[in-house]
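Here the complex is missing one protein chain, while the rest keep their positions.
Presenting subunit A:
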Amino acid sequence: MAGTARGLIEVQDFCLRYETMEGAVEAVSDTSLTVRPGEFVSIVGPSGCGKSTLLNALAGFLKPSGGRVTVDGEPISGPSADRGMIFQQYSLFPWKTVRQNVEFGLKMSGVSRSERERRARTLLGLAGLTPFEDHYPDRLSGGMKQRVGIVRALATGPRILLLDEPFGALDAQTRLIMQQILTNMWQQLKISVLFVTHDIDEAIFLSDRIYVMTARPGSIKAEIVVPLPRPREPSMMLSSEFLGLRRGLMSLIREESIRAMGGEVSFDALKGLAINLEGQDLASVL
């Protein structure tokens, strides 16, 4: 990567509203965050808090209702290959082979056939995917599909990488391996990454910093620096430092998750109802 550091993400007072018959609903309100060039930042929060919405705005799929969203100072006007995105759902084109999928972004930017073939081959080789380059995606496992997805997003040399719960659909073992692959790739490339997840361990293991979002309407509740050294090893997940961070994050998110589910059960109110389940008081069952 030449010249000045690229990939500074700045979100200032971002908010997103949409109209319903009942009036405007606020999905995200007054959110500000920064990802410095080359930094790995995660956003965690309860489901429905608008973390994906924020990512979609950065990708250029949504226009903010208020605030500013910029990359390297430029406001975002629409989707672009400058900002690579990886989705939770597998998003490889089923009608293209692995290599054709990786070539897609280069083809869109007008790179010649031989040149994009060469580049795709190189990237697939680096990712250890050469034996599969002529396979169609439906013959790949979930983990491999996401690996190809990451390679495809990186092929155009984006300034930032946006990941929307990319490993959410994978089993626990594959997820661990994918996390390691991603950190290794990121360390080599030094690209800015914004990673959305609801998995606390994943966020700590991968990130330099973590933003915790509140329940809807989402906003930033806390910002946590992860002081774990690089390169990260899976064994660090058992260190007291890791567990301490985990405990702190869990309590932060738990509060918000309960809020997102409509608040805690009020036992006092239940006592007045006196509903009996096989002789037991409902309040004591709950």
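We take it that a contact is a pair of C-beta atoms (placed from the backbone, for glycine too) under 8 Å apart; a residue touches a chain by one contact, two chains touch by 3 or more; residues count from 1.
Quick note on the criterion: contacts and distances are computed from a predicted model.
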Any idea which of "Putative monovalent cation/H+ antiporter subunit G", "ABC transporter permease", "Ion-translocating oxidoreductase complex subunit C" or "Cytochrome c oxidase subunit 1" UniProt assigns to the chain that's been left out? "ABC transporter permease"
Of the residues listed, A:59, A:150 or A:196, which one is in contact with the missing chain? A:59
Looking at the full complex, which residue from A:14, A:104 or A:132 touches the chain that isn't shown here? A:104
Which of these, A:9, A:27, A:41 or A:85, touches the one chain of the complex that we don't see? A:85
If you put the missing chain back, which residues of subunit A would it touch? 59-61, 78-81, 83-85, 87, 89, 91-96, 104-105, 108-109, 136, 138, 152-153, 156
